[in-house]
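What follows is a single structure, and I will ask about it in a moment.
Missing here: one protein chain of the complex. Every other protein chain is in place.
To keep things simple, chains are lettered A and B as they appear, and every chain counts its residues starting from 1.
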Amino acid sequence: MSTETASTTHEDRGFLDRLLASPFLSDLLSNRLAILGLSLILLITLMGVLTRLAVFVGVLDFGTILDTQFAQPRKHPPCGNPTITGWLGSVGSCQHPFGTDAQRRDVFLRTMYGAWLALKYGTVTVAASTVLGVGLGTLAAYYGGWLDNVVMRTMDVLLSFPSLLLALAVVAIFGTGLWKAVIALTLVYTPRFARVVRGAALKVLEDEYVDATVALGARDWRVIVRHVLPNSLAPITVQSTLNFGLAVIDLAALSFLGFGATAGTPSWGWMLTKGVENGLINGLWWMSFFPGLFLALTVLGFNLLGDGMRDALDPRMQDAVD
Amino acid sequence: MISTRYVIKRLVLLIPVLFGVATLVFSILHLSPGNPATVIATQQADAAEIQRIEERLGLDDPIWVQYVRFMVEVVQFDLGESWVHNKGEPVTDILRWKFPITLQLAVLGQIAGIVFGIPIGIISAVKQDTITDHISRIGALTGISVPIFWSGPLIILLFAVHLDWFPTNGLLSNGPLPKITGVLLIDSIIKGDIVMFVDAAWHLFLPSMVIGIYSMALISRMMRSSMLEVVRQDYIRTARAKGQGEKITLLKHGLRNALIPVVTVIGIQFGSLLGGAVLTETVFNIRGIGMLLVDAITDGDYPVVQGIVLLFAVVFTMVNLFVDLTYTYLDPRIEQ
Partner (left out) sequence: MAPDTGLAAPVRRLATAAAAGVAVGLVAVGGLTLDGTLRGATETTFAFGALALGVGLLGWSGSVMAGRGIENMQRYMDTGSDWTESDSRRAMTRIIGFGVGVMFAASLATALL
């Protein structure tokens, strides 16, 4: 790790200028996999936001998404054709492109709305653990000493637990429900952010420029806000991106095990569970196939982009073999 | 070589590990809302009945008395009795037969992950930035991104329902499990029952593959970056400069060193494999520790939860001891 990159960061240049001038962005944009990931994320975001907007302005009846009141369940295959090949032939020209579920709700609309929920709960989880992690990480890096050691080593212990099992332990304490699952996962992810932020912050603090600022009498929080945070932004973003995928998949997993979303919620995890229960094996594949497909695509999108960002940040991995 | 004294020293460390886990379980138990007595009591129980149960469990004692008593019981391997699941059955008895089922699944999955993951990682590193590399990297990322609880049901649908090559769920086609060691594949060999062995392997194939895909994805990614890192290091360049063939150089010097971090990762991620087993068991309706854990948390059956957590800690410790011994084999320079 050379210190040259860190010492070129002066505050008279705006953050955006620095970002555009850095090789990070061009490296990232030349990475086809990362672009693919970004496109997937944009697509899913568009899906979720548009559906939510449609419900909000009343174009779409929320009842058709949420309603559980239909008395007689009549499962409808996509476009009236129960086989996968048959579906491929007739998609686009029918009323229920993804079929209907056991309550005769349209799986397509529910899946679209599920995108909104995945993004909403994923964002809250990642944002909360980012804030907590940034707080703990900068605190540890800035003050050092025994505080640093105690905070970071505790984070290490938490990191060594398998994430799903740790989340289950937290759920056992706090109880079940989507928001409780968000709390559980926030606690599970915080250590990763704390670790990344501390590393980045230490690198900034080693920089002589910060020493000079401190000598001039700048306050602790000023140094942190003006120098440490802007320069740790890139690793934090990478971590957030990778964790977004994890958050989406883990929230769905908790729902699948019965500790997250509850009846009626059109979240992907819950739809998947219900779809499997209601007869995937009897050939009613569409109820769980579509929510799961979009779940997987979302996670893949975030993983592809996150991976690309990490490579762009750490270019030595690319020229490893010369 | 590995001294017995070293292994014993490591095993002694199990004591603080278990002590720590038991203490954590105790605190979780007392931080979680709800009165255990109401979990045990029947629906119609009145206040007096609940108080009797509280007294029987010692919930009215000062908390430090409860803590000491709890610790003494754990030390004696007395994990208590289940409150809900098979009410009254000792937890140790329940775990005795559930655990081998999960262990078998996790180990088979891990083996599948290693057998496929390491070669894929190596090929990906050797052919860096070629189409082969891209395909295997996308494959690995997809393996991590696709949730087990989606791929599992789809694999069941395709291979078990449509093609009818494998059974959809469970461990045996018919008859009760032979309870000798609890590990089905070993039990059937002991019994000399080839039909049962084949039947068990047939049932275990899909669930182990589902776990294995995830493990394979992780291992191949780690193997790739570790291999690239090692190749970058000086002694490989030196060896190459001396004129040895590219492939031989890689295999002779690179592989052994590249395996060291991979082995660590295999050890550390064995825990997530257990997490994966929880999901896989639910998908394939295999009544092992994973399904038991989910049921126990749902029902507030804390003695069972506690027993499972302690068991996981022991397994995790043992796996990492094994990993440590593997190092010594891979790199004799690491002194003990």
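Keep in mind that, in the parts below, contacts are C-beta pairs under 8 Å (C-beta built on N, C-alpha and C of every residue); 3 or more make two chains touch, one makes a residue touch a chain.
Computed from a predicted model, the values in this text were never measured in an experiment.
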| item | value |
| --- | --- |
| Contact with the hidden chain (one of B:81, B:133, B:229 or B:295) | B:229 |
| Selected residue (touches chain absent from view) among B:123, B:158, B:260 or B:314 | B:260 |
| Of A:53, A:127 or A:157, the one touching the omitted chain in the full complex | A:157 |
| Interface with the unshown chain - residue positions in chain A | 1, 146, 149-150, 152-154, 156-158, 160, 199 |
| Residues of chain B (touch criterion as defined above) contacting the omitted chain | 9-10, 13, 16-17, 19-28, 30-31, 62-64, 67, 226, 229-230, 257, 260-261, 264, 267-268, 317, 320-321, 323-324, 327, 331, 334 |
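The rule is short, and it goes like this: only the chains that are shown with their structure count from here on.
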| item | value |
| --- | --- |
| Whole-Å gap between the CA centroids of chain A and chain B | 25 |
| Complex contact set, residues of chain A against chain B | 33, 160-165, 168-169, 171-175, 245, 249, 252-253, 256-259, 272-273, 276, 280-281, 283, 285, 288-289, 292-293, 295-296, 299-300, 303-304, 307, 316-317, 320-321 |
| Parts of chain B lying in touch with chain A, wherever the complex brings them together | 28, 31-33, 128, 134, 137-138, 141-142, 144-147, 149-150, 153-154, 156-157, 160-161, 168, 225, 228-229, 231-232, 268, 271-272, 274-276, 278-279, 282-283, 293-294, 297-298, 305, 309, 312 |
